[in-house]
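Here the complex is missing one protein chain, while the rest keep their positions.
Take a look at subunit A:
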Amino acid sequence: MTSAERIPLPGGATAPIALPRRRFLQGGLVLIGGTVLGSCGGGSDSSDPVAPQDAAEPPSFAPYTGVSPDLPGDPAHHVPDAFFRYPADPPPFFDGRPGNGGTVHILTQAGQIGVPLDRNTRWQKLNESLGVELTFEVAMPTEWDAKQSVTLAGGDLPDIMQLKSMAQFPRVLDSEFADLTEFLSGDAIENYPALAAIPSLAWKTVTVNGRIFGIPQSRPPVGPICSIRGDLLDEMGVTVDVSDGQDFLDLCRELTDPARNRWAIASDPSQWSLGYVLEMMSAPNRSHPWSEDDGAFTSMYETEQMPEALDVVRGMWEEGLLHPDSFTGNNAQMWHSGSAVIYFQAFPGWGNFTKTHPQYDLSVIPPMRWDGGGPAPKLLTGGAVEDFMAFKKADAERVQELLRIADYLAAPFGSQEFLLVNYGIEGEDYTLDGTDPVVTEQYLSRVIPTNYIGSARNVPLYVPGVPDVTRAQHEFLSDVLPSGAPDPTVGLYSETAGTKGATEDRNMWALQGDIVQGRRPVSDWAGAVEDWKRSVGDKIRQEYEEAFAAADA
């Protein structure tokens, strides 16, 4: 480039003005499709995802045996071990430092940012232990799509990057990110003992087209829970005894008292209440949108239970059992204020809210069959956070170094390193109550966003200082997971779902909201489903079925 091709910048600097045309056009494609199509060589048809490859053997599961759980898990059914207290005098898990002294740049989702490295002794200590300097670039989940798109379009990828499924996802992975299969498949994972302690189910989330492309953060695959405040039940003199759908409706009626500004449920009806009713009817819902039977996939939209469930929730809305601001308001705030008794939320919220609000006396209502006959199968989700951490393509030595670093960050519960990675420095970021770590106020300002890189903090079960909740969680998972219905789409990819599916989903959800609020009749649903099947539904089904068959083979 000649000097004439540079332009002056403030401060006297100059910069090149030429844009690489290829990358620019790729950027446009990222904007509309979210991928870096142009960087895939070979002249293949860019609309055709990478063909499924031979499925790799999943990583072997080798749990950490250095600690004995208070309540043993059931690995066959994905029930984690549970601990009431952190083990005393935790031993070190690793010998030496995993890094070679360079820098590792990480792009990840995070809700908080910590103070800079020069004032963050926790970060400095972690870097020293890892033998590398970690640098972070973070964005909130709400803006992640934009951040991911521009980063991929820019082409200058970080060493480790969190990835959300997008259009042409397999092709993007294949062209830009390291295939970790040879390092992690089968017994090869024994070189990374902390990663080997990640439950097997979690690896399905990071396996795309049969190849392992990332590091998962494991969590119980239980899906949303129906949590209920015991303090409000006591206040109203109501006991929970739900054995079928009618009991659930009766409970909601008992809990609703508009004169006292109280309703049964505050969560968004078309998502959560409808989802719960569908779960009781053994039909898929928004958290688990497809069911599978002998290789044939059925969408949540097209089940025979959906119109009935819509009618039930519509009746609940008409009867005034749902908070009148459920569709638009701050649902959590309604629950906190006591305007609603039931709140649907993610599983970790159970322990979280119990710690912050022990007076709530939280419990969970497992889904029962709508027409009676015992518990309904819990609709399970993937065993890991969907947006997983992938490594930029590099030579094998660099990839192995990154894997060693990920291994360290995934230090198992009960080790010294687990405390350093997840809690920080004793006396600064946390203190010990007995053997349990209790975080200090300083912890919040020194957050290091490594949690998505294989962190063991959600599995096993451990809520420090609240063993009763740990026990209740273990009991609940032991009850519902063995009979739960696995999500058949975990590890499968549908190009149509990744491109046009989201828009069509929003249209269908809007219609569900209209039906529940009485603006449209339930009879409109069937026509909308036919339209959805014609536009994207049948194509998505076909793609999932083909991917399922390929994975099964």
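The working rule: a residue touches a chain if its C-beta (ideal position, glycine included) is under 8 Å from a C-beta of that chain, and two chains touch if they have at least 3 such contacts; residues count from 1.
Here is the rule we go by: contacts and distances are computed from a predicted model.
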item: Name under which UniProt lists the unshown chain, selected from "Cytochrome c", "histidine kinase", "ABC transmembrane type-1 domain-containing protein" or "Carbohydrate ABC transporter permease"; value: "Carbohydrate ABC transporter permease"
item: Absent-chain contact - pick from A:104, A:153, A:225 or A:309; value: A:153
item: Absent-chain contact - pick from A:68, A:103 or A:261; value: A:261
item: Touching the absent chain when the full complex is considered, from A:100, A:243 or A:333; value: A:333
item: Selected residue (touches chain absent from view) among A:72, A:111, A:315 or A:521; value: A:111
item: Contacting the left-out chain in the complete assembly, out of A:296, A:396 or A:444; value: A:444
item: Interface with the undisplayed chain - residues on subunit A; value: 7, 9-10, 13, 15-20, 23-24, 27-28, 30-31, 109-116, 119, 136-143, 146-147, 149-150, 153-154, 156, 217, 261, 330, 332-334, 336-339, 345-346, 348-352, 355-356, 385, 422-423, 437-446, 451-452, 457-458, 462-464
